[in-house]
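The other protein chains are all here in position, but one chain of the complex has been omitted.
Every chain is named by a letter (A, B and C) in the order it is written, and numbering of its residues begins at 1.
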Amino acid sequence: MALSKEQIAQRIAKEVKDGYYVNLGIGIPTLVANFVRDDISVEFQSENGILGMGPFPFEGEEDPDLINAGKQTITALPGASFFDSTMSFGMIRGQHVDLTILGAMEVSQNGDIANWKIPGKMVKGMGGAMDLVASAENIIVAMMHTNRDGESKLLKECSLPLTGVKCVKKIVTNLAVLEIIDGKFHLLERAPGISVEEIIKATEGDLIVNGNIIEMKF
Amino acid sequence: MALSKEQIAQRIAKEVKDGYYVNLGIGIPTLVANFVRDDISVEFQSENGILGMGPFPFEGEEDPDLINAGKQTITALPGASFFDSTMSFGMIRGQHVDLTILGAMEVSQNGDIANWKIPGKMVKGMGGAMDLVASAENIIVAMMHTNRDGESKLLKECSLPLTGVKCVKKIVTNLAVLEIIDGKFHLLERAPGISVEEIIKATEGDLIVNGNIIEMKF
Amino acid sequence: MIKKTVANVREACEGIKDEMTFMLGGFGLCGIPENIIGELVRKNIQNVTCISNNAGVDDFGLGLLLKKHQIKKMISSYVGENAEFERQMLSGEMEVELIPQGTLAQRCEAARSGIPAFYTPAGYGTEVAEGKETREFHGKMYVMEKAFEADFSFVKAWKGDEAGNLIFKGTARNFNPAMCGAGKITVAEVEELVPVGELDPNQIHIPGIFIQRIFQGEKYEKRIEQLTVRKRN
Partner (left out) sequence: MIKKTVANVREACEGIKDEMTFMLGGFGLCGIPENIIGELVRKNIQNVTCISNNAGVDDFGLGLLLKKHQIKKMISSYVGENAEFERQMLSGEMEVELIPQGTLAQRCEAARSGIPAFYTPAGYGTEVAEGKETREFHGKMYVMEKAFEADFSFVKAWKGDEAGNLIFKGTARNFNPAMCGAGKITVAEVEELVPVGELDPNQIHIPGIFIQRIFQGEKYEKRIEQLTVRKRN
């Protein structure tokens, strides 16, 4: 069965290592925080200006001056710090953030990503995504493998306006975990009960399948 | 009689207007603070990271963490702020400082200034002077009109390595107040008892003398 | 000490005119200059260009100016959460320039700091870089971005003093500091205006030199855009 959004987040959480500073995008990436092992030290950065972001506040304790990049009310953990947008993107461009997790509408086999615009239809803007993908050394994309019409979102070339070029390293979809190496998707893991053939069918871009592909366990 | 260093500072102090943020260089410029009218509001910036610099501390109250750009112990006035070097030079380059007063070894008639290096002899460095002269809209140079050998320091062209080009607007020397307009020195005022002829003799660069030159009063 | 206090929001906004370019601090509805925005609406300034990370919501923040069609052009990084905005943009009633968020911040700070241009990797290879110079440094490609030019910067701080010194709170800081001193005139509204000497000079986020006018806002709604809470167990 294909992974739920929570399971995608759960699988991505395994990529979060001790000592990492992590930036989580809106949507599925935000859920990753719930699944990070509690025996490792990790700090979450939100690009609107906080390091050491904590969970949502208890009811009645929300502070309008304390939100994350998704505009949600949050809390600050001990050791947290606040800073302005310039310093925040200095952290990001300067590669001080160890891992960036974000969503995508399309990813291409050379690592291009599109997630900010559908011409003539939806134009919300790139927010901090262009800075993040242009800078981060370690980017994981959380996304559905196909769109509502069943068309692949893992493409030879992106059809939508790009957010960044040759930047995505790893992708976790509802069907699989994939890596991008030398301009091709490489299948690493498959969702429980999903066959390699189903993944091949759902992937428009070149997909390399090497040896036995392990099934994720939850 | 030629002006004393204190009198040069005293004359320059008249150029300091209400509401000015002022950066004072080392030497004579530092003395200007003592002569600013006390019925106007002025704040002194020191480029090592303070705005609202006050007088020297009382004996025994000196703080090693509180110095000016001349490395002298100072105090902070109410309303002062501390900041880092990047922000400090942001203030300077961004033309938020209204007036810069600094010393010079040579000034040329097109407004070039040299004050940081005598090749093979003295190389202390430019410190913040290059940033200041390249950025400030309003620069006053405090200097002796001639060197120890009686040679003019107001030249057609500087002989020493430059600190900045076409930046000096006004010069107060021990002999005169001069302005630089269209590539020429213009005599504005003369020191008490100093004749226009003496100033012409002491000035190597082109000097325009128009009408009656008033004598400074102290 | 050079005093920057003005009596109220009307005095603070003197000199604003149609066709001007404004910078406005805030991220979403967090840390926006609420009282100044109210005055811009009241004065019905027309055809302005706004540099602001977001565009408010339909009935708060810059959304109030949008509704009255006061905005000719928006320069922002993210304009979701605002149906009227999307409508005016897609219909072509309003011009919109979308740029990366870090670039937006840095172009403000560059304007404040006398840096006319700088290089950033953000947007390289995308339509954001079209028509801009690109260049390689150490094997990586960068885009040259220029300092903004604005007539007014409007910012909101938590505390301020009569000398114009500012302290921000929490994530309401965001774009406000970078905009201070970036426009020709910077107007700061604060929740609490304190006498000079009350703020620790070590803790001032923005020195008063960058601020031309400061006043205490009459009231602050501080609306929350996405209330998210945990239940107590």
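FYI, contacts are C-beta pairs under 8 Å (C-beta built on N, C-alpha and C of every residue); 3 or more make two chains touch, one makes a residue touch a chain.
Keep in mind it's a predicted model, so treat the numbers as computed, not measured.
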item	value
Omitted chain - touching chains that are shown	A, B, C
Hidden partner chain, touching residue among B:Q72, B:N138 or B:S152	B:Q72
Residue ranges of chain C at the interface with the undisplayed chain	106, 110, 114-121, 137-138, 140, 142, 146, 167-170, 202-203
Absent chain, residues of chain A that touch it	19, 21, 41-43, 45, 50-52, 76-83, 87, 89-97, 135
Residue numbers in chain B that touch the chain omitted from display	46-50, 55-74, 76, 82-86, 88-89, 92-93, 112, 116-117, 120, 123-131, 134-135, 161-166
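In the analysis below, only the chains that are shown with their structure count from here on.
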item	value
CA centroid of chain A to CA centroid of chain B, Å	56
Distance between chain centroids, defined by C-alpha means - chain B, chain C (Å)	36
Shared-contact residues (touching 2 or more other chains) in chain C	109
Multi-partner residues of chain B (each touching 2 or more other chains)	none
